[in-house]
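Coming up: chain A.
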Amino acid sequence: MIEFLQFSAEQLPELLKGVPVTLSLWIIAIVLGFFLGLALAWARVYGNRFWYALSTAYIELFRGTPMLVQMFFIYLGLPQLGIVFDAFTSAVIAITLNSAAYQAEYFRGSVLSVPQGQLVAARACGMTQWQAIRYVVLPQALRRVLPQWSNEAIIELKFTSIAYTIGVVEITARASDIGSRTLEFFQIFLLAGVIYLVLTSSVASFLGWVERRYYVPGVTHV
Partner candidate 1 sequence: MADTPVLRADAIHKRYADNEVLKGISLTLARGETKVLIGPSGSGKSTFLRCLNHLTKPDRGTIELDGVEISDANIDRMRARIGFVFQDFNLFSHLSVLDNVSICPIRVKRQARDEAIRRAREELERVGLGDKADAYPAELSGGQQQRVSIARALAMDPTLMLFDEPTSALDPELTGEVVKVMQRLADDGMTMLVVSHEMGFARQAADEIVFMEGGHIVEQGPPETLFSQPAQDRTRAFLNVIAEHG
Partner candidate 2 sequence: MNIYDVILRDFPFLLKGLGIAVILLAALLALGFVIGLTICLLQLYGPRTRFVQWPLKAYERVFRGVPIIIMLFIFYYGLAGVFDISSFAAAILALGFRSGAYQSQIFRSAFQSVPAGQMTAARAHGMSLAQAIRWILFPQAIRHAIGPWTNEFSSEIKETSLAYVIGVVELTRQAHYIITSTQGNTLTVFAVVALLYFIVNKAGNSGLYWLEARLAVPGFEKRQ
């Protein structure tokens, strides 16, 4: 135990350098995934047959295949077509595309759970379809979706570690490097695990706070 603490104290600064990379990868990807997810959900709920089919196929494809394969496809496969991204960008793209598919399904569920009468009532007071969705349906749907969305965001935070496999120098890659140098693989990955645990717990508490902050009686449960 003491040995582990000593080792941790020595290696922690080096390992922590990976945290900003992990976090920026995560934040960029879930924010982009949020907008893409909204668009996909929109296509599935309000779109015509073409947009519905396209969005459904996209969601099925990205939910049905591993993110690791998606990342390899983008980073190792696309250059063959002359499309070259650096490792970080490839990882952002893969996590964004993957996360969007999941976020879309949660958005769709929550939009559908807003009672139909809300949209009708909004149209009845003269709002356009777009206004009704923007000012009435969406604010309710986003509140309802928050708990599931938080879960999804945390899952993606953990999935950023997959970027290590294509050489993005985030926490896991740093841990692996330190492991190769010191040959203390077990200890360094244990320490990396602790860092991830702190990150995921902090994010969970923060999103829990957001949920309570935007709580509206009757729309959301706390």
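Here is the rule we go by: contacts are C-beta pairs under 8 Å (C-beta built on N, C-alpha and C of every residue); 3 or more make two chains touch, one makes a residue touch a chain; residues count from 1.
Per the selection procedure, all candidates are chains of the complex that A comes from, given by their letters.
Small disclaimer: the values here were computed from a predicted structure and weren't measured.
Note on this complex: chain A touches candidate 2; the remaining options among 1 or 2 do not touch it here. Residues 61, 63-70, 72-73, 76-78, 80-81, 158-162, 164-165, 172, 175-176, 179, 185-186, 189-190, 192-193, 196-197, 200-201 of chain A are the ones that touch candidate 2 when the two sit in their complex.
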